[in-house]
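A protein chain is absent from this complex, but the other protein chains hold their places.
Showing chain A:
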Amino acid sequence: MTDVHADADVDRAHSVEAVSDLATRISENVEQVIVGHHDAIEDIIVTLFARGHLLLEDVPGVGKTMLARAIATSIEGSFERIQFTPDLLPSDVTGVNVFNQQTSEFEFRKGPVFGNVVLGDEINRAPPKTQAALLEVMEELQVTIDGVTRRVPDPFTVIATQNDVEPDRTYDLPLAELDRFMKKIHLGYPNEAEETELLGRVSGHHPIESLGPVATSADVRAARETILGVTVSEPVRRYVSRLAADTRERAHLGVSPRGSIALIRAAQARAALDARDYVVPDDVQREVRSVWAHRIRTTTGEDGIDVVERALEYVPVE
């Protein structure tokens, strides 16, 4: 399998067809180890291609780690996992300078944040300061320790999970930080057929062990470049801003411009996955729920998703 992508050259990555092809390869590869969750895999690929980060809100044990690892493996990238706990320190995330007695120098020991795909597990269990350390990296794409700045690898995508079953032992992410996640999705439980299939697969060796890469980090970087060039026409931009205005009208806290930008990016990536070099309103509609719902607060106990759904229903498509 390794050689499938070996001749993937820069030229191919410059067309949306190449992006679409790349995404197909990655998702087919990942689906070898993950049963079901096709949409979630696509969501992760969109996030990865749109330079975003993903928040998974799920119960433990539905395959979040496996999914993140499979993605990382598929793009021949490094995978890191951080288990957030109440006593986790910021330096446990970013890394620390330690004194090397042999060289009598401080040398930097990289934290787990230096990976292409970083899984931050149960991020809401850690105190805000530690959460902030990760979120800062997500925004800045670099780590500064003792005055030295180090860039994280490119591509860099964080997949964070939130535990929502034990709310009394968690530190909820502040809204401003939630805003930094491009998308928030749920995996949910597999259905009966999927679970049966899943159990069959893991009865022997776990297939993740034999999973190989189908792309390189360079492919992903090229895809990211291509996606930046996907056209967003004025009707589409107007549609997005009307949707945003509608959420602001109907909710206590609507979608910020940062949210609108994230939506455009995600829609661009979605268009490219569809091998289209322009965004259509369908791309926006496809992305808007997972991109916006977690950014909206109401005073009435409604979920953000209800506000988004209503905006979708009432805001006319040009």
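Structure notes:
Just so it is clear, a contact is a pair of C-beta atoms (placed from the backbone, for glycine too) under 8 Å apart; a residue touches a chain by one contact, two chains touch by 3 or more; residues count from 1.
Methods note: contacts and distances are computed from a predicted model.
Taken from the listed names "Monovalent cation/H+ antiporter subunit E", "Putative ABC transport system ATP-binding protein", "ParA family protein" or "Transglutaminase", the protein name that UniProt assigns to the chain not shown is "Transglutaminase". Taking the complete complex into account, A:314 is the one of A:106, A:189 or A:314 that touches the chain left out. Only one of A:102, A:149 or A:300 touches the chain withheld from this view, namely A:300.
Within chain A, the residues in touch with the undisplayed chain are 231, 233, 235-236, 248-254, 276-282, 285, 299-300, 311-318.
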